[in-house]
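Below is one structure, written out as C-alpha cells, with a few remarks after it.
A single protein chain has been omitted; all remaining protein chains appear in their positions.
In this document, chain identifiers A, B and C correspond to the written order of the chains, with residue numbering beginning at 1 in each.
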Amino acid sequence: MKRVGVIGYSGATDRPPVSDLRELCLELGRKLAENGFVIFNGGRDGVMELVSQGARKAGGTVVGILPDGEAGNPYLSVSIKTGLDSQMRSFILLRNMDVVVSIGGEIGTAIEILGAYALGKPVILLRGTGGWTDRIAQVLIDGKYLDSRKITEVHQVWTIEEAIDVIGQLP
Amino acid sequence: MKRVGVIGYSGATDRPPVSDLRELCLELGRKLAENGFVIFNGGRDGVMELVSQGARKAGGTVVGILPDGEAGNPYLSVSIKTGLDSQMRSFILLRNMDVVVSIGGEIGTAIEILGAYALGKPVILLRGTGGWTDRIAQVLIDGKYLDSRKITEVHQVWTIEEAIDVIGQLP
Amino acid sequence: MKRVGVIGYSGATDRPPVSDLRELCLELGRKLAENGFVIFNGGRDGVMELVSQGARKAGGTVVGILPDGEAGNPYLSVSIKTGLDSQMRSFILLRNMDVVVSIGGEIGTAIEILGAYALGKPVILLRGTGGWTDRIAQVLIDGKYLDSRKITEVHQVWTIEEAIDVIGQLP
Partner (left out) sequence: MKRVGVIGYSGATDRPPVSDLRELCLELGRKLAENGFVIFNGGRDGVMELVSQGARKAGGTVVGILPDGEAGNPYLSVSIKTGLDSQMRSFILLRNMDVVVSIGGEIGTAIEILGAYALGKPVILLRGTGGWTDRIAQVLIDGKYLDSRKITEVHQVWTIEEAIDVIGQLP
C-alpha cells in the first residue's frame, strides 16, 4: 500500500493561487484514492485540503500530520498532532511518504521538496502549477537531481495521469 | 470520537510479564473498539501489540506512533514514523490522546504516565498489572495527582469495565 | 570535562519553595564550578537560575537549553533555543549530561529524573529538598533503580559535598 505525500500551497481555498488549482487538486485526490494509495499531507488548508476533499469523496484515506496549534481540515481520515513548528513537523510528514507530489507552493513547500530528496523519497513536480514546484525545476542537476549525490530522482510531469503513472512504476 | 491511548510493557508477547496480561490486553482492545474509541499507542510489541490485536479483531481503529527504526506490529490500522527516539516519540504520541490507560510497564511507561499528566491528559491506572502502573499509585498526592499543581486527575481502576466507565464519563 | 545537569523547581526565586532552597542552590552552583564541571540546565527561573548564578559568580560555565518562547535567565554562559515544548526540550537537555543532580521539583522534574535514567545517565537525588526529588526515593527498586532493567543508578545524598563526591567518582 503506497503512501503518497501531497505538498503545495497553503492558504484559503477560495482565493488565488489555491482557487486556480481547485479542480486539479480535487482530481488528483480522487485519482490517488481510486488507485488505492494512502495520502499523507500536512493536514491544513490550501492544496492539502482540496486534495483531501477529492480523495475522501472517492473513498480514500488521508492522514494529516499537523503542526502545533492547527486543528486540521475537515477531510482527514486521521489527524496526528505533532506539537512541532511547521518545519520540524514537515520532516515527520516526509518520513511517512514513499513518494511526494508537489503542486505550486511557497517556502514551506520548497523545504519539503528538498527534505523529501534528502530522505531519499522520489519527488514528482506537477509542472505548470507555479511557485516552488516550477521554480525548483530550473535548478535541477541533469534535469532530475537536487544535489551531486544523486540520492533519488525528481520527476517532472504535466498531467495527473503522468503523475499516477510515475507513482505506479516506482518500486 | 475519543482517542484513547494505551501504554504499558513492551517485549515479547509470549513471555512474562506480557504473556500474563494477554487476555486482559486483548479484552481491553476489544472493549475500546466496541465502544467506538480510536486507540493510539506506540505501535510496538508487548501490551501495545495485544491491545491492537484485540481492537482490530473487533473492527476498531489503531494508530501506532513509532520511534525510529521500528516497523510496527501487524495490527495497526495506521502507523506513523516519527524518526525520533523512544522518549521524544512518546511526547508526540501523548499529544494525540484524550485519555490514557496504563498497564504494567517499565521506565518508558513511567515517562508516559508522567508526560500525560504534564500535558493535562487524564491517566487511568489499571491496577494489579504490575510495573510502574502499580508503583506510581504509591506516590500519588491526595490519591490522584502527580504534582502540587493538580493539572489533571489520575484514576485507579481494577477492571476493564471500570476503565471503560471512566473514559465514558470524561468530558 | 564532566557535564553536570541540574534540575528542579521552576518558579520565582523569591517565593517558596525556591526561596527556601536559595543558599543550597547558590552553593551547589559554586561548588560545581570550582570543581571544573560544566553545568547544563533548562535555562529558566527557579533552581535553574540560582544554580546558574552561583556557578557564574565562581567563574563557571552554564549552558541553558530553552523551550519555545523562553529567553533564559541572565546567568547563562550560552543559551540554546530549541523551539520545542518543555518536555521535548528536556530530552535534548538530558542527552547533554553525564550525570544529573535533582533538587525538589514538580512534574517536569519528575519527567527529567525518569528520562535521565532511561538514557542511562546517573541521577543524584539531593534529599530533603522536597517535591519529586524526595517522592521518587520512595519507589526506588533495591534503593537505587527506576525499573527492573537496572539501566543506571540513582544515588541519594543529603549534602552538596556528598553530591560532588559522587560526581567525582563516576567514570
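We take it that a residue touches a chain if its C-beta (ideal position, glycine included) is under 8 Å from a C-beta of that chain, and two chains touch if they have at least 3 such contacts.
Given the structure is predicted, the values throughout are model-derived calculations rather than measurements.
*Asks:* May I ask you to name the displayed chains that the omitted chain touches in the full complex?
*Replies:* Listed by label, the shown chains it touches are A, B, C.
*Asks:* Tell me which residue among A:8, A:67, A:108 or A:122 touches the hidden chain in the full complex.
*Replies:* Counting the whole complex, the residue in contact with the absent chain is A:108.
*Asks:* Using the touch definition from the top, which of C:32, C:63, C:118 or C:136 touches the missing chain?
*Replies:* C:63
*Asks:* Looking at the full complex, which residue from C:82, C:129 or C:152 touches the chain that isn't shown here?
*Replies:* Candidates C:82, C:129 or C:152; residue touching the omitted chain: C:82.
*Asks:* List the chain A residues touching the unshown chain?
*Replies:* Within chain A, the residues that touch the unshown chain are 85-88, 91, 106-108, 110-111, 114-115, 117-119, 131-132, 135-136, 138-139, 146-149, 151.
*Asks:* Going by the touch rule given at the top, which residues of chain C touch the chain that is not shown?
*Replies:* 61, 63, 65, 78, 80-84, 91-92, 95-96
*Asks:* Against the chain that's been left off, what residues of chain B make contact? List them.
*Replies:* 68, 83-85, 88
Here, only the chains that are shown with their structure count from here on.
*Asks:* Comparing centres built from CA atoms, which chain ends up most distant from chain B?
*Replies:* It is A whose centre lies farthest from that of chain B.
*Asks:* Starting from the mean Cα coordinates of chain A and chain B, work out the distance between those two points in Å.
*Replies:* 32
*Asks:* From the C-alpha centre of chain A to that of chain C, how far is it in Å?
*Replies:* Between these chains, centre-to-centre, one finds 43 Å.
*Asks:* Suppose each chain is reduced to the average of its Cα coordinates; what separation in Å results between chain B and chain C?
*Replies:* Between these chains, centre-to-centre, one finds 29 Å.
*Asks:* In chain A, which residues are in touch with two or more of the other chains?
*Replies:* Chain A, residues with two or more chain partners: 83-84.
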